[in-house]
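As you look at this complex, bear in mind that one protein chain is not there, while each of the others sits in place.
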Amino acid sequence: MNDSILYWALLPEILAGAGGIFIVLLTPFLRGSRDRGSRLIPGLTLLILLGAMVALFTVARDLPQSPMKELSFSGDTFSLSFRFLLLLICAVISLAARPFLEREEIFRGEFYALLLFIYLGMALLSGSQDLLSTFVGLEVLSIGCYILLGLKRSDLRANEAAWKYFLLGSISSAFFLYGIAMVFGATGSTRYADLFALMGSHSDKQATLLLNCGLALIFVGLAFKLALVPFHSWAADVYEGAPSLIVAFFSTAPKVAAMAALMRFFNFHFPRMHYSAGHFAGWIAVASMTLGNLAAISQQNVKRMLAYSSIAHAGYMILAIFIDNETADTTLFIYLLAYSMMNLGAFLILSLLSGKGDLCVSLHDLSGLAERRPGLAALLSLFLLSLTGIPLTGGFTAKFYLFGSALKNGLVGLVIIAVLNSAVSAYYYLRPVVHMYMKPLPESPSPAEVPPVPIGFALAIGTAALAILWLGILPSFWLEFAEKVNLALK
Amino acid sequence: MEFILFLIFSFICIAAVLNMLFQKESVYCALSLVVCMASLACLYLLLQAPFAAAIQIIIYAGAVMVLFLFVIMLLDPRSDSGSGRPRRMLFLATVLGISLFAALAVFLSRSQSFLNSGHPKPAAGQIGAVEVGLALFHRYLIPLEAVGILILMATLGAVLLAKKKI
Amino acid sequence: MSDWFWIIPFFPLAGFLVLGLVGRRLPVAAVSLTACGSVALSFVTALFSWQALLRQPDEARFFSQRLFTWIAAGNFQADFSFGLNPLSMVMVLVITGVGLLIHIYSTGYMHGDPGYPRFFAYLNLFLFAMLTLVMAENYLLLFVGWEGVGLCSYLLIGFWFEKPAAASAGKKAFLVNRIGDAAFLLGLFLLFYQFGTLDFRGIEHALHSEPLHFPVETGQIGTLTLTALLLFVGAVGKSAQIPLYVWLPDAMEGPTPVSALIHAATMVTAGIYLVVRSSALFTRAPLAMETVAVVGMLTAVFAATIGLVQRDIKRVLAYSTVSQLGYMFAAVGVGAFVGGMFHLVTHAFFKALLFLGAGSVIHGLHGEQDLFHMGNLRKQMPRTFAVMLVGMLAIAGVPGLSGFFSKDEILWKLFSSGHTWLWIAGLAGAAMTAFYTARLILLAFGSRPHGEEAHGHAAHESPAVMVVPLVILALLSIAAGWIGLPAWLGTNHLEEFLSPALAVHAEGAHGAGSHSTEIAAAALSSGIALLGIGAALLFYFYRRLDPDALAGRFPFLYRLLRNKYWVDELYRGVFVQPCLWISRRVFWLYWDQEVIDGLVNGTGRILAGAGNILRRLQSGSVRDYAAWLCAGALTVLLYLLIV
Partner (left out) sequence: MTVPIIYYLGLSALLFALGSVGLLLKRNLLVQFMCVELMLNAANLAFVAFSQGRADGSVIVFIVMAVAAAEAGVGLALVVVLFRNRNSLDSEDFRLMKG
């Protein structure tokens, strides 16, 4: 084992971890002067994240060509692109976090440390070469999320959301773990490389049966994180109850990480696997798109609506694991980039509009927003149009690529269902737009007064909007980026 | 002899779990779970994994369950007043439980002969701390490091969530 | 000018940006000036580009300008590039020309509306999207414009959001269009799949390449046919053909200039444009062509029958638009691409004229739209009456006016290409067209019989800013026919101009009949048009025949037509309600638990059990969620065991 290569590949994670520990140690000293802490720590976090991003690109430049198969983590290019995306999401969140947390009176320096630790877990997920690493990464991510959800201790709904997610998440972890046990039993190893080699040689029917059972349970564990039907039941309640900024994080980063892990496991290291596992995953994709979209139609609460919409989007994403050629990971990366940026943007604006305590999140509260805050209304419309998949937004590019390459792989039925679904989805995505532009300001009860946009929020939302437009109008840059990054693997 | 021991401990284990399921008081539930875990530790010994047995006792039965008991004592909740929709839930739970067990059992039993003669067995021996330590710090180094972060995070989280005044 | 033609769409975009950002702070005059000025600049640029285009030799009549590379990945490339060829030139001229007139008209029509700047911002955005659509050099960019016009149409239909009908009409339009768009998108994927590019010229080149990789697919559904059909479904959605026409009549809830510009002259013709632009593809798929022709003619007749009995002045015109679009599709479907485009152009003039005239009437009557509440307007609104009469004669196909030439060419091509049944249906449709437009004019402007209350007294003539565009459009409606004279009268300039841009060369359609047959056919169709007008006169002017008695004679037929064949109700029952039902009942239960309880109790035990299971899905109880989780995992395991 070449330790230096490992540490080199892990440089961004080492930075983030060390930074997180430093923040944990630092916070008690800043306790006396809350003001100083609330200024220092967000800045420090941002610095650490940017440093990790720089480190990531440095690592990427002189990465050894061969993936380090004997380790339980691979800093290969596949994980590089996803780690970049994860760092980006964390940076956007940490930009916007301080004003939001202060408004909700839950500002803690530890929040930033948690963010960095969760990044560690997600990075481990995206580059994992061993089922045990995947499990631990998933748990770091989950436990961090449980804490984030429970952070607003006085809010009954947030409490309830945290508990629901905690209990269901633990159950899904148990399924995941049992799946690993099955795979371990069938192959005698948890390492992807070993599994791969064994699967190539093995023709034992019984072992395959056991293996398939394990893989199915592992899929269940990851599908829970992605909120795929029928493992989605937590999503709407948790999105509704949790503080909206945390939902913004929550609806994007874990999905990116879980999708990366799913891709790695089912598409990447198991080229043969998805044929047998594919059928039920296909049904799950169809169910997620259809039910997610149908359920979203009748929601009055915008957060719940976006929760169901993200279920539908997870259904679209699953198509990527069936894609059987080089474009699979590029396609997925582009889709996740667009998805996370538009979701982040929409939720950040919502968290700004919802007022203290996240109370104003129904469609009614958006009425006449275009009169009061034309800029915010226009940006929210942009994100919603992107979620719909209107051309010249990132959402269109992403869907076009995903569906196009899925069709090239012969997934005709799935693509037709997906395209029809995304046609239907316009119905509910446009309802907030209608309310903002076409409904008069409500007389009473008057919605919360929207404060001037804090600079952090402005930067965060601006980043998301820029990414969406960039991806929509000039996607070549990102496509080349993703292709270049993923090329080294082939 | 081994077989009889297996039967005894698995019987204790299942009985404890059933007791947990139909017990009203949460304290007794926790205690039955402790019994279940202890018998599992004995089963680990039968499987020649003394290290696993030891940490099962120390971490699970010792630390985690004591934490549970401690919280039960701290909160002193009302006893479980039965489920709100008892019949339907009992029915649903039974059907679901039986079919889940049946499905897993079918998978396992279909691959039984493979499990008995499947992959080559290395020289059977006791799995003690040495073997575990070697594997832990070589192959499983990265998960181990991540677990370190995980525990730090959990500590932090417990304080953030439950401490009265922060 | 040939270097600068690509700037045409950007004037309206600039207008949109100015109006959208600072429109509310500008004085009204500045708003009007910005809105109309930007379109006028586009129009002038388009005129110059046209001249530049004409100066080129026939084979080299196209301009193309790549602004930047939009998407490039692997071997796929789509540029953000605009181009002009004779076909898109015609469209650009119509769009900017009619658009300019309607902008000017709107400054009068929308005067005093609180949303004045917003209205013009949307209108300018629409023109940008529409020009992008027709000037796009590849299908993907065309799709950008395609979605863009849909969005603007949605915004503009719902412009008077105080009216709930307007808001729901906007939604309906958007949703129905999205169904078409989904098919269009699938068609794009198929195109890319087969050709590896989405460039118009690339695809045409591949289709014409020797040896033939893509043979003509006869009598079978090959991939080309499937692609063409999917594109056609997209066109059906946008151009309001059967079965996706239902949104267009409802779209009349929007302001009348919007109806004129978007739902008569420009956007709804995008479907025709798409098929004509893809003529190289469609000619390889005769089955798809037949479908286009049959769907078009069916729509033409079907919509005309509904138009016979409508009471709302704008709805009559809306069904008439659907019907005329059907004629264009029928023409395109039998390979008469030029005929379709010709009718598109003349229709843009006279239908815009009719709509704007109707708007003038509504304006003069302070919002009254019911034909049976009008009457005697000839005296109060003489100029409006005059131009409306011209429009009516044009659409009815009275010889000498534009509509006569274009419709006659379509009917002739139907006949000469051997589609006798379609030709007969077309003649019947023409008679109905003449009837309902004459009926509209007579009811609105003609005198009332004794004892009937007419609202005409309070009417007033519209201001000059509204009348002048009407007059210009009336002149165009008269004269536009002369660009495409039939062979026995002169030269078809339009055909000469367009042919280089089209896949088929006109010889096939030409030689089929002699001049004398063609003259006879023209005489027949104009006779039929006069017949229709005469019937309307008998009913509504001389009152020799009583329409109510006729309705009483055939009550079922009348109700069928009055209720528009109950298609809306059918769609509502079959598509909309089930979706809403699932969404509300299954996923959003606490909203009305009593309803669902009653429903569940009433529908028997099996359904109740299923309903209960579904209710558990989002009951809020974490135990139920856990049950779902376990059940889901179990299902997956069982699936693996069974399969």
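Labels for the chains are A, B and C, by order of writing; each one numbers its residues from 1.
We adopt the following convention: a contact is a pair of C-beta atoms (placed from the backbone, for glycine too) under 8 Å apart; a residue touches a chain by one contact, two chains touch by 3 or more.
Just so it is clear, the model here is predicted, and its values are computed rather than measured.
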item	value
Displayed chains contacted by the hidden chain, counting the whole assembly	A, B, C
Residues from chain C at the interface with the omitted partner, ascending	587-591, 618-623, 626-627, 630
Missing-partner contacts on chain A, residue numbers	132, 135-136, 139, 143, 146-147, 150, 153-154, 156-157, 159-164, 166-167, 170-171, 173-174, 177-178, 180-182, 184-185, 188-190, 236-237, 240-241, 299, 304
Residues from chain B at the interface with the omitted partner, ascending	1-3, 6, 10, 13-14, 17-18, 20-21, 26, 29-30, 33, 36-37, 40, 43-44, 46-49, 51-52, 55-56, 59-60, 63-64, 67-68, 71-72, 74-75, 77-78, 80-84, 89-90, 92-94, 96-98, 100-101, 104-105, 108-109, 112, 115-116, 121-125, 127, 131-132, 134-136, 139-140, 143-144, 147, 150-151, 153-155, 157-158, 161-162
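Basically, only the chains that are shown with their structure count from here on.
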item	value
Inter-chain centre distance, chain A versus chain C - centres from mean C-alpha coordinates, in Å	41
Geometric centre distance via CA averages, chain B-chain A, whole Å	31
Computed distance of Cα centres, chain C from chain B, in Å	67
For chain B, residues contacting two or more additional chains	104, 107
Multi-partner residues of chain C (at least 2 other chains)	630-631, 633, 637
Complex contact set, residues of chain C against chain B	623, 627, 630-631, 633-634, 637-638, 641
Contact set on chain A toward chain C in their complex	163-164, 167-168, 171-172, 175, 212-213, 216-217, 219-220, 224, 229-231, 233-234, 236-237, 279-280, 283-284, 291, 294-299, 308, 327, 330, 385, 390-392, 397, 400-401, 403-404, 407-408, 415-416, 419-420, 422-424, 426-427, 430, 434, 437-440, 473-476, 479-480, 483
Interface residues, chain A side, partner chain B - complex	1, 6, 17, 20-21, 24, 71-73, 108, 110, 113-114, 117, 120-121, 124, 130, 132-133, 135-137, 139-140, 143-144, 146-147, 150-151, 153, 182, 185-188, 191, 204, 206-207, 209-210, 213
